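Shown here: the complex without one of its protein chains, the others still in place.
Coming up: chain A.
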Amino acid sequence: MEKNSLVRESIKSVIKKNFSIILLMIFIIFAFVISSLLPPQILRYIIDNNLAPRNNEGLLLLAYLYMGAIFLIGLFDLAKETLLTIIGQKITKEVRMKMMEKLEKINAMFFSKNESGKIVSNFTNDVDAINSMFTSVIIGMIIDCFKIIGVVVSIWLFSVKLGIIAVLLLPIIYYITRFFQKRMLKAQIDNLVSVSKVNNHISESVKNIRMIKLFSKESYMESNYNEYLVDNYETIERVTFYDSIFSPIILVIRSLIIALIVILSSEQLNFLGVSVGMIAASIELISNLFTPIENLGMELQNIQQSISGIYRVNEFYEISEDAKDSVDLTNILGSNNLSLSFNNVTFNYEDDKNVLENIDFKIKPLERITFVGRTGVGKSTLFKLAMGLLKPSKGSITINGINVYNIPNSEKRKIFGYVDQSFPMLSGTVAEQISLKDNSVTFEQVKESLDFVGLTDYIKTLENGYNTEVKKDNLFSQGQKQLLAIARAIVTNPPILLLDEITASLDSITEEKIITVLQKASQNHSILTISHRLSSMISSDKIIILENGKIKNSGTPETLLKSDDWYRNHIELEKLTWN
């Protein structure tokens, strides 16, 4: 059953790396527990030796001793908190680092299926929950257990009978706590469900706000919201109830026990055979016994959150990874003479129907190929396969005989340049938009590629030229961003360029500029293009028409215009910008 749990692995590795700190921690915990048992003992001594016999001697010293004990507790508490913080933070860091390593190996499909926000919250909220689980819950519980043992032993030393009472008390308290814990957890789970309904209603209202307003359904939506709020209110009331009742019940039980001890130790019964000082100390100790239990009741909510955090992080760790075989790239790196071929490739996303079926073609060096077809026909998937981001379900994709899937990601920039519609601005300077802060890319290369796309003049007008920080998204127009994207793709001079619908959202002037740049680039690159419109404007050597995941037809533009009605009509409609 030993699953690869990331949380457990991280804790293990932190323990291994920081063995001395852990040892110190254990020592501190012991010292803390033992010192916290001291004040009641000193109090007992004061009562039995000074107060009851009315003896002044040594009282001041005992007062100092008592304070000394308080000081020790404070000191060990401080040390404990310090070490806990350090270890907790080390674990947090370790978990995050391991998650980032994992992220690198995760299959590319994962990113299209999961929202970034959700993955980010795995890294942030969930890991924080694990930290609080470790520091306040696990260590807290260990300390509480030691404390309980210490209290029972101290009481046992006063009187065996009283010790037995304390031991008998433990299972009773345990069952009461369990009783409330179970109900509290259930109430909290119900509450989480109703909270998610309330929140979902909000996001739904925001998404559909135009419809709501146009149909004047504000009051309808509001009354639905009211319903969810009331549901939520009721579940919170239930949580509140358990939350408010647990600690009073524990304290009432405590008072019962104290009353019982006093009655049992009265002169008449003298069942326990203890001194007054011992009674006072026992009352103190019994109170100490109940505090950790009371705390546990308060921590229930944190425990619940932490457990789900751990669960989600471990789930993240189990996502399937890319499994690459090692390959020898010496023949293809730096060579311009690359030919990419799809060898009877079929692809489907996890048992779904085939997105692509029996795709078979070969691109010669410096050839220009355009893929056309309806949206959703699998063109973008085809590009991801070509770059080895996805693994074909059947068949293979090779460059000069080397399987692209096995090419390490770190080498891809030397082979492929990929441009799509979006150009995400990263934090950093203009030059860093192109280099991606990769220090193997020289400043000369950056300048050259920006010059190639014709942005040099514009960039020189910026405040700090190439080193202008891109803080806001308004430094570059949509068309300039597209040019930046091309510069980013060609800065390492990769022999194969893949262009995915890059002119779809541009005006005709910018489009022309981009096409000029691409024509220039096509002189020493193989170019694969996906397009609705580009097909009619950049000259391609070959057009591949996809339909229902298969290659329906292919050939030179001239032959297709003659032989393929669909292609001809499609081109015509595009020219008239009629979608």
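Note that in this section a residue touches a chain if its C-beta (ideal position, glycine included) is under 8 Å from a C-beta of that chain, and two chains touch if they have at least 3 such contacts; residues count from 1.
The criterion applied here is as follows: contacts and distances are computed from a predicted model.
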Listed names "CcmD family protein", "Thioredoxin reductase", "ABC-type multidrug transport system fused ATPase/permease subunit" or "Heme exporter protein C", matching UniProt entry of the absent chain: "ABC-type multidrug transport system fused ATPase/permease subunit"
Options A:Leu38, A:Ile245, A:Ile307 or A:Ile515, residue touching the unrepresented chain: A:Ile245
Option touching the unshown chain, where A:Ser20, A:Ser219, A:Ser326 or A:Thr461 are the choices: A:Ser219
